[in-house]
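Selected chains only, in their assembly positions.
Naming follows writing order (A, B and C), and every chain is counted from residue 1.
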């Protein structure tokens, strides 16, 4: 039970002490010191505070409008992503729908791609020369071919692009619901809809809150979807933040904007934590039974749900298909949207793969991302457990400090690391970190901390504490309990988080550009160069090739981590048993820092 | 009212219920009694519509409901694991069914408080989260949640097993009251023979997914049809062939010495029974005595048989372990079963007539 | 490059945990001008000449920030490709080391600062238009025509961000004409009005869609473009583009090379600068990539068309010091106030 436990009792466990010391050092060295450094440098350029940034920003109509748009998008996205996300989760995991495995694969396509290429994919379909648009124009000749633009277009694309978290965490939480409570409700006469509304969704609340925060963050940090589809009317703040970050004289503006978004995130987080407080979201049953799929008894509703499910399936999969197709076309065709099957060739692939440095960035990225993902999840497993277990002022302080990377854009985080560690610094044993391969790894780990922490904490929260007690009383040491009891229970969630972290780091640009070792450069730099269009028409084609290759890599990781654990579960089912929900994925969570590049990508993931 | 016909239930390779026929009369309090793991819960869940039998038919009021979902069967159920809704307060849990039925909030509240009082849940507890309740309190919430709807058929899966004796007796009584008041047909699952005998109109004794005997409590107790039932219901001592032979010798009865023979604890005594016309006394030694408040439980040994019996605690002095004594037995009370099939042997009319 | 682009970090050296300074005799070179095969070509040529180099590509602004951020513990030994504006920022932060290359005499000192960074390649920032659609006579004569003449309104692409060097140079060219020390940020109200009009009347660039793609599809007819990319894009998108030479001339971006302060391989780095800026190498580079070398002796080897083009080109007279000092503030003002 999670009664408040005094700081005193924490200090008694050597395990807590060791983790605490390491954590304190890490937070001080890599979260607080560099960021305080960079914030001081931007807000106190000559040692005294200047209110210039605020003054400039608040008198700029454009900034205010863009900021407003970002918030609008964040709020709207929080709603729409939940609607679509919950729907697809129910369709794939709760209701008995014909072909739900195929549907799952379709909806899961957001696991493996996102960002700019995704926006492009949608443009190929709904843009003014897109397939669907051409079709529609043929039917309704009066129609505006540029219909797919502005707020609604951005919202639509981002909604479909960011349901990844639902597919992972909400679905997981759903599986943890004690099926007998559903039986009980049915038995008490509740309809399918009532059961959903009154029993199932309330149990999913913490997870829904968590993914809502992620959606909110994604909306706030939206970059490429508004750029590509927003048109004149709907531009967001992130591009401005990026521009100002890159201009030393305007960096205070960037920092201020980032802090505004960061604070909004924190407020959202606090509100959600408050809302979620006091509820019980784990099964109180002695032994819970596994969820079984529900029939939709109403025939009309059944047909309607099937229809919507397959329509969404098309919406999800078409862009992927086109991206794969276009990756065989030449750059000009991609940009003008003209595709003819005759000019699909393997040229792009040959070019990318035979480039002198073709595969190396891939390998570098895979190694960095894998290391960072594993370190972040591995390290935070302990931290998350402790924070979930001990609730007092000290642990709350730690928890909030660990969210710092959400407040600042990753470019500023990177700059902070550079200014703090380009000279021997006692915090890291007098070493100089710039120019080493380690510093990028540190940054990668750092930016993934908030998301990882939230998701892990949530999955630990779903573990019944008497399991731990039972093991402890049999003499198992903290670490052993952790390894043998807790880990198996949170492993599916931890694996999913690792995979998401891995996928989202593969193409990182903002941190890498500042911190990458000159001889060990990751893929993001290559992709960025290509999408900037300065590299001629080949560049954009290269990006498609990279995207498809990344899809393959991330697809394989997701399969290895998630698909396989799913199968194993099928064979020897892990009872949610006394643990209640296995990994509700509850808690609050988050994607990238506001302002991170390519914010269309789901928190979760990928490109 | 309820008929299970030729039901088979399997979990993958495992056959939990190989073959089951049951018939529950309207308004009856029917109990499924059997040891842990024998398939009681499985049978109940099949009846409720949560498990689809691999074979067979479930009928309610003559209608085949085998493929009907559980909410269409008009049955209320109390789950063995409670299945409380963790996201709701105690009040909301109990009121759930009422809200689904769109009762007026004021009515709901009255009904909820009413039933809560009857299962001993305080107003303070109604406001709590279900996770904050003790095990027994949770179980009471589950019972209240089913009772508040006053269903036509009520299925109860060990609803009283976590309650203390007092409360258990009290709730037993309330369940019985409600049941007879509303004529709710009730199917009750328990492993507690005492509960089964005390509450039921009829009892089905389960063993490994198979019904060994169906009958009224007295029927089952007095005429256990199989060795398993005899052993499971009530408390019996196994008799040795030697012992049986001695009884035959002393009484002239013709009990079989090949059969498996048992004697109910209450049929043996250390005093000659007042009405025990045919009772015979066999020399015995006291093996042990345990105190049980109401009575002491003795084990005495005679002719190789360890015979358990009860002696009322009425303040009189009792023989301690090792003391020689006499155990009195009536041949007509000896229960005999076929050593192969376990079926009851017809009692010799000569001895059966006391 | 135009400042936006960079390409695959050609990384051939092995990973090392130590500062780059320690990685043998490999020179680390930052540039924004490694795209379209330049980096690979250079690495190969340098190897022939006995230099082991590692090219780190980054956009102009990124490379500049990186050089400044790393000034306490530099990783780069040499930087090239950045224009005056960027290099003077880096220099002001004290991250450059003075060095006079062997070929200093073969270039126009005025194009660099004559002290730390030295010119390599000239790049013209042009207004190009679809010559299949618009005849030379009907074409605009200057940037200002775009918004002052009705027929061009909404027919030209205007930028949506000022992050790229090309965009900044366009504005340097426009704003320099309205210098007024009593005006806001040294620019007269009239000047700011031009900026306002530019944004009001242009068709906003579409992210990730090349201007040439939009010209090809007929969405717009004209827009800004650096001279070096024109030929290539014309071919890819099958359009023909002509350029406008305003009477005040065109802004020239001059890509420079400089020695990074604090390099641990100073001697080697200096040798590389001497080699890379030499007439031979610059000539070959120009030949290969259609660039316009500053080195007078190299011009002989360059593509004659390019040389001719630049010969006939009037360079706009821009006070780079003034521009460099104010560009940050200008960008900020434009981003906040004029871009809609």
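Convention: contacts are C-beta pairs under 8 Å (C-beta built on N, C-alpha and C of every residue); 3 or more make two chains touch, one makes a residue touch a chain.
Computed from a predicted structure; not experimentally measured.
Summed over the whole structure, each shown chain label occurs as follows: A x1, B x2, C x1.
Here is the rule we use: only the chains that are shown with their structure count from here on.
Annotation: 36 Å between the Cα-based centres of subunit A and subunit C. Taking each chain's centre as the mean of its C-alpha atoms, subunit A lies 55 Å from subunit B. None of the residues of subunit B touches two or more other chains. Counting partners per residue, subunit A has no residue that reaches two or more other chains.
Within the complex, the subunit C residues that touch subunit A are 1-2, 4-21, 23, 26, 28, 35-36, 40, 43, 54, 56-59, 61-62, 65-66, 68-73, 75-76, 89, 160-163, 204, 206-210, 213, 216-217, 229, 232-233, 236-238, 328-329, 331-332, 335-340. If you check the complex, the residues on subunit A that touch subunit B are 178, 180-181, 183-191, 194, 198-199, 202-203, 205, 278-289, 295, 297, 580.
Subunit B contributes residues 48, 50, 69-71, 75-77, 79, 81-88, 96-97, 100-101, 129-131, 138, 145-146, 149 to its touches with subunit A in the complex.
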